[in-house]
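Down below is the structure, laid out as structure tokens.
Below is a slice of the complex: some chains, not all, each in place.
Per-chain numbering from 1; labels A and B assigned in written order.
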């Protein structure tokens, strides 16, 4: 809990909202418990901190902490939150509401100040806000608000959004939330808890997913992915539209627009490739089947004679089954993960004798020795652990190693909510595939083509131009010059 | 870390600053380490949370947490903070600065949001603020700021002060800090860390103590009590004057006024009676000797033939030695505290068999049996544990129990930084001494008279009218009507 320097962070708005999960429920007897379950389902979107806020109709209460959802919330904690929601000072017997958030961060420092949901009280009332995404104009907004006399207590985009809403509120202001959202540039899927309703909103580009659902009991749900609906037995109703604000309240579901959808949209293709759960439906398609088809396409683009297809566990499994099916090469399990290693201390200090990668993965020598193996993975970011794994396969006797990646090379930073390494550390930045192949020490290397990827992910209702592929192509849907300049060391 | 309802708290500004300790140092190679030592010395002023903020000349860093100073800060944590202070991005080799805070609260809920120092960034720059005291117009200030578009993220007075400074800052504003402090009504001893200086300030009434010191190495110190100077080997320079802002910087000590001293002042007499460390010098006098003289005066006012004087450990020790000396009755130790009990769970569930008070105190029967004992304590607030102790003495065979209290009956709430129980729970509220005597089950009960107390605490340079005695007399130095109205259940 040592905080990183405060000022440096406010000068360089780090994308704290990146790779996060949000959840909201209105009209349930146990909103905290449902939110807890929803956050468990969304844990893959962020493991650094988590939080839940609830309302009793008159005041908000929250609990946030660093760590995994299952460690932060125990029975007493959930009961206290649900108890607050059910004290119903203002509800007169109606059911309660709550929101939750998982946050991912790659920075070493823990910042409980930045944990969400964030609560603010202003002339716009009391609002708890949780945010998945990243703004490219956050620093400008903060500076403008500071010049107007506002004070900031954290470095998060989320606080800036709350203060912007307050700035827009006041006499004669019919919709300060919409006014504020219109000023945001970048990716945001938001859930906002008021004392009498929940508002959820999605940026006009639709970068991050956000869906609406409903339980059998009539509780209204919003969540980053459909898997959070499944876990609580809620049915999928629809996606929140780009540029739309949806209100969940005792009056049911209401919709308004703060902006028209961007033309074209900018749905993050990396949600399909890597980030979302395979069991979720994202941008209208099931992630698992998309990944299988990416694998099939990959096989067609890069066939090579081989003895077996090995998935990199667990990230390459979906694509590997598709690859195997399309290529006719047998699918086998040859790389066995050690699920118990966790974050053990041994790695740095004993690299020579006990290679860290050996602790995480074991090779089944019988499957590998003397064989030509195709290894399928979903992406390569820095390449350091990939190289170690390839060496391990070679040491176990692989005759040929053919590495197949189910997306194109990642060469550009993301400013919209995925925190890759710094551009200088991306193995594919400024390198040709052949150079990367040599660095990774494999016999052949093939990345799925951008065309191939887009052929797979497009549908009749969602043409390929509606996907953001900036990390592969460098073509950003909106101007990111200031964001890029502000980012120390080109950090996105 | 379950947070109490957010809204309820902002409607009812609880005196979060009450019974706190503050510390500041400028110009030291190890500001975090010195602040840590200073906070250890001031731990008696607050045990709920603690925090330290430091600057490297360009940005602030802080570490705060719930709990005791010795648990919150370990070697690595202090080293990181000192490392930041010494990275000296902006210092060019000069020495660093830091501030710290201990907070006391009687509420059961822990609110890490309210932990201090509080950091805010605005057009007034980056400021870390720590606060001892309580404002009576905090709610008005917050409402006014909210109406102007400000957003609050906590329920603390401290955040309101930071935002007020930001509101006063801006083009053409020569001294926003002084402008802001002039608007505060109530008790405050503040330390503010900027990136290039520390400012410390004290309200015009001088409710809470605040002193300036200097180490042999030339580091400049500010602290709630002189004991924090002693612990780091610093010499006492002077008190901060009521209405004064003192700046500690590389330029040395500078002073300005934001307001004239109030006439009369309102120094809290309870600092002498109970709150400050006996080893500190407060309002110009050593607390220990004041307490001895309170005991002497008490003996003169209430002499009774007795076999021994027993101090209530540890609170009554100083007064009891004075009482014994003046009365000629032998001083003996007959009530032995158990230092290891801590907060053990056994109390609520086994009241019948194992009385909780027995776990905390043991009576030396040989000292008590058949004897007329005078028990001296510094104050009685609720009276519940006092009654249990008196019963214990009786059960151990005390022939007569004469309870002597070294201050008058506490009958009124404090709005200036001491969090007594609710007025309805003060045993002396609306009761005559004889009624209290019966409730406590003692043979005689005597409280020191208000006159007697003031005779003892006044000095040539500090006449009696400069003390606030509101909790005894009900005469408040400033209008507290709105504060009292805002306080749910009359809670101060």
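The rule is short, and it goes like this: a contact is a pair of C-beta atoms (placed from the backbone, for glycine too) under 8 Å apart; a residue touches a chain by one contact, two chains touch by 3 or more.
On a predicted model such as this, the values are computed, not experimentally measured, just so you know.
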{"item": "Where 2 copies are displayed, count of copies in the complete assembly", "value": "4"}
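The rule is simple: only the chains that are shown with their structure count from here on.
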{"item": "Chain centre separation in whole Å, for subunit B relative to subunit A (CA means)", "value": "46"}
{"item": "Of all residues in subunit B, those that touch subunit A in their complex", "value": "1-8, 10, 56, 58-63, 65, 77, 80-81, 84, 112, 118-124, 126, 146-154, 159, 162-163, 165-167, 169-170, 195"}
